[in-house]
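Here's a slice of the assembly, chains where they normally sit.
Chain lettering (A and B) follows the sequence in which the chains are written, and residue indices restart at 1 in each chain.
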Amino acid sequence: MTIWYGGDYNPEQWPRELWDEDVRLMQRGGISLATVGVFSWARLEPRPGEYDFAWLDDVLDTLHAGGIRVDLATATASPPPWLARRHPEMLPVTETGVRLEVGSRQHYCPSSPVYREHARRLVLSLVERYAAHPALELWHVNNEYGCHVSHCYCEVSAAAFRSWLQAKYGAIEDLNRAWGTAFWSQRYDSFDEVEPPRAAPTFRNPTQLLDFDRFSSDELLACYQAEVEVIRAASDVPITTNFMGFFKPVDYWRWAPHIDVISDDTYPDPADPRSPAYAAMVRDLMRSLGGGAPWLLMEQSPSAVNWRAHNAAKVPGQMRAWSYQSVARGADGILFFQWRQSQAGSEKFHSGMVPHGGTDTRVWREIEQLGGELRRLSGAEVGLGGSRTRASVAITLDWDSWWAVEQPASPTAVSYVEILFAWHQALTSLGLTVDFVRAEGDLSGYRVVVAPTHFVATDAQVENLASFAEAGGSLVVGFGTAITDEQLHVRLGGYLGEPLRRTLGVRVEEFAPPAPPDLRNTGREPAPPVLFDGEFLGGAGAGSVWSEYVRVDDAEVLATFTEGPLAGCPAVTRRAAGEGTAFYLATLPDPAVLRLFVSNVIDAAGVPIAAPATDGEQVEVVRRGDLVFAINHGSADAELRLAGTDLLTGSNASGLLLPPQGVAVVKP
Amino acid sequence: MTIWYGGDYNPEQWPRELWDEDVRLMQRGGISLATVGVFSWARLEPRPGEYDFAWLDDVLDTLHAGGIRVDLATATASPPPWLARRHPEMLPVTETGVRLEVGSRQHYCPSSPVYREHARRLVLSLVERYAAHPALELWHVNNEYGCHVSHCYCEVSAAAFRSWLQAKYGAIEDLNRAWGTAFWSQRYDSFDEVEPPRAAPTFRNPTQLLDFDRFSSDELLACYQAEVEVIRAASDVPITTNFMGFFKPVDYWRWAPHIDVISDDTYPDPADPRSPAYAAMVRDLMRSLGGGAPWLLMEQSPSAVNWRAHNAAKVPGQMRAWSYQSVARGADGILFFQWRQSQAGSEKFHSGMVPHGGTDTRVWREIEQLGGELRRLSGAEVGLGGSRTRASVAITLDWDSWWAVEQPASPTAVSYVEILFAWHQALTSLGLTVDFVRAEGDLSGYRVVVAPTHFVATDAQVENLASFAEAGGSLVVGFGTAITDEQLHVRLGGYLGEPLRRTLGVRVEEFAPPAPPDLRNTGREPAPPVLFDGEFLGGAGAGSVWSEYVRVDDAEVLATFTEGPLAGCPAVTRRAAGEGTAFYLATLPDPAVLRLFVSNVIDAAGVPIAAPATDGEQVEVVRRGDLVFAINHGSADAELRLAGTDLLTGSNASGLLLPPQGVAVVKP
């Protein structure tokens, strides 16, 4: 099966005479798939209801003639100026009441019937015209939903929010109970009185905020589904929309079932040494969203992006190394934004596959090299495309928890994803592949499940996690878990929920989070680390982010806090729970300690860890199907110990010297 | 007399069946006073004009049956959503024109006739129903006036501001003169042309800003008085409203005469080592606002709050120690927010007397312990309740100065309260109790008066301060004093005003403030400290915040600047003025130097200082009536040297070892 290779192709930015050269260059570069039309609405419909498809016919025909398949966008991501001028109420409004203007992109209120109806009409026209086009490989709905405008506070959104709430709660008293409006005199007498959480004198109602997060994600999903409905009625070609990794505003768990092929836009900062590890986590999420199915890396940059305050170029080889990371973790395609670097507009300094400098450039040479390699790896004898990357360890991921734990008026400021990242890194550094899962899902395929700061937990989730341990799994619960139910009502009596309290054998009496290191109160010393001691964690260790008063009802204390008012309180516990084991951590151990902890948990759970592929930790090693990928993210050469043949060089992998940014694809 | 003990009680957040348990628990915890109804408007008046008092009858009757007295709130602090929906113009507007929405609390324009009228009607209904209720101990008007919305810039406020200005100035030319509108072409031709100081291209008129600060404080006071008027017509029960310590937007001097019992909400940060000293200053302010009368600590947290970026838990004993600090400094009651920690809403992570974890918790145990102790100390034989804490040293405090000196377009950015705090700490660390006073008030009861950065001074204030020295007092004037009159017109000829210039024997030629340490101009070195030298201050010393060119007309130079362009200029002066002494400081000496200076001033003034109660400085010692309170805020044990009996343990106080957070109440 093919490993797709290509990128966003925006020929409308260039004269017609370049298009033929584009196709010739694509062929030379090994390009097999081009995404077309993402930002073409204003060109396709220059005036209301007046369509111009001739140029797009030409584009598709030209690509098809050149053997390039097409990922055809619905072009609804950026409405034309005329729509805003005719219907200014379709422009989005911020929480302080600023109506955002035309002039960039994504300037639409997700709840706007005007926007949705005009988008629907455009999609209908596109589908009618191109559903049967022979170049069509994939439908690409909209683009990066919510990237700039995920929450809208206009009157139209307010009305939609009221409808959403009425559908959810039915009776206003149920909303009052859920939102806890008895506090601060917020009782609503009817749904008509409810507004979005606009700027207010102080902290807004937390459940209102959470419901508005849910509503906002749902409204975007409704936009997506409205387009899908039009396409499905006339086309069997698969549909995708491009995700953006760990993207807080949109609950991808709710979206994924409606998407035929998961795809992702990913732009790790080349200057950040944490990027390879963070990107690995993102790839694992994409695979997990699709239930393990192959996915597409829909967008990455050939070199620098242009939207950071500082935009580092990728160093030579870095683009290739990061591309293989995606393939290793389940991607069946590597695409870029964009084919030809723009000459004008807001992204002209975003690198392109064909840079401003042309093809006598290192960027183009790397594009061409990778294209050739992926074409060779697409051969049926390799067995790469369509194969699976499998995991026996999972981390729970939950958008409600993410939204809630980062709300203001919380015990301390935490980053949900940073906590997940700490766990993912600890596990990955042991050579394990990790899935992300929903806490209420089927966990039976895993030996170890980690639930880090699963702040908002339904009864079903609490019970499912507890059952996983009772049924023989190793369950690791991090602080800040099941603090509330799905209405943000605190779980009284020690947090965690009764089933988890029983399974873990602990309850939490009081939070006592340490001050974050960057706290800058006048006259205050930098916060000391949280210190603890315990054999299971290799003796004395340090943690951060959190600590608390934990009470042990029935568990073994693996580590104990040693300093400050918490001295003597349990920091880490373990309980033999039914057939399995349940761990609780009242802080976030520092990376080395966390790695040791995780290693002991894995060992005890009997999860097999492959022998290390190299001496150091700089080389990422991932198995996909029968192949083992090794990628050197470090700054020194690394000698491989893998048995087999490197498909990229044809050499024997054992003893192979991987340079920095080097990659081997080893067939045993 | 009773030392009250209790807290905010919000039973409407909980099922009826818990209420009886609440009262039983209150009895067990020694609770004597419950504040009820602070955020109950939407529950009491669920629809316009439709009242529901049955549940509140039940609450009051249940408390009364249990022997708990009631501080009954007027419930006007957070209007119900229906009021805003029916009268959106009652919502407040920020200076950039954002209308703040329902969804948190305090969402009303203080000048709104709609708000005031609806509040008045609610209060009338409450008074009619409960004025004669046997549980009623205190009326609690509104809540934390101005906490989130102190200044409103809407059209209604604009009209009210114009009326306020017309009443103050009478003729528009008087406003023009006062505001100095000849500068920047701001002359108004009629009051109709005046607006609140909304966002403008650059610095707004300073006197307009100051008048708007005064107006805003007055409008909130008018809200308070409107409610008081309704209550007074039907009830003789005392009235309070809860202050918030050093709260800039509201001029508590103007409010205090209208309040029967001063009460305060106080939330020092448990993680900030400066908190005990800062809180001591706040307690002294509350006592001073009531003219020395006992006051109520209306709200504090049992442990953590939830509204900081990071919310530390109080360490074991800290809540108790800080509670005794208030009692020592004049409080006749210790109350908390809130009784039962909320299960939902914006303050669910604000600790409660009954925590989420229930009563088998260290928080509840500490609540119960303190309740028992205070009940014992309430005994008539102890003589604590109603007794007075007295001071012979005073610091002037002035809201006009606070507002003005922190305006933009000033010589340098200073924090008025930080300057007061430096002086308060220096005096308190010597074992002195300090009052805050108005500069125009009767100062004859004090031996030493400090006027730190009394920036805006009326003629009466300047003369009163000068007279205090001439009549035999020791007057200490800090830089930045009497720079302007009450219209913010500069006092020409050397600042300070003619009487003070004569009494001090100095005039100020020019300000030359040092750069603050955190100034981050590119390529600029961190600002060096201000250096000076002089025997009276113990030799060479350093200062900060300010320095200036002072000219001595007739005074003794006690210290001289030694570095930079000011080298050789006077830093500290003294003059024998009439029967007394007048000191001037042109900088803020560092704490140790300031303490030595203050000590010398105190010595010379013949103010008696009690012998130190311990070796170190970590123990706060305060005399109230006949009792001496000792509180150990340090991290090591401290041995007491006080003669008498510790009423808390019954032990001999002399030689008693106070652990960290330990307290002794010593009867000689």
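Assume contacts are C-beta pairs under 8 Å (C-beta built on N, C-alpha and C of every residue); 3 or more make two chains touch, one makes a residue touch a chain.
All figures in this text were calculated on a predicted structure; none of them were measured in a lab.
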**Study point:** Given 2 placed chains, full-complex copy number
**Key:** 3
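Definition applied: only the chains that are shown with their structure count from here on.
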Check your understanding: If you average the CA atoms of subunit A and of subunit B, how far apart do the two points sit, in angstrom?
Key -> 48
Practice item. Spell out the residues on subunit B that touch subunit A in their complex, using ranges where they run on. Key: 10, 12-13, 39-43, 46-47, 75, 77-82, 85, 92, 94, 96, 98-107, 147-149, 269, 271-274, 303-304, 306-307, 309-313, 315-316, 341-349, 351, 355-358, 361-363
Check your understanding: Once bound in the complex, which stretches of subunit A touch subunit B?
Key -> 96-97, 179-189, 192-195, 197-208, 408-413, 487-490, 492-495, 507-513, 515-516, 519, 521-525, 527, 549, 564-565
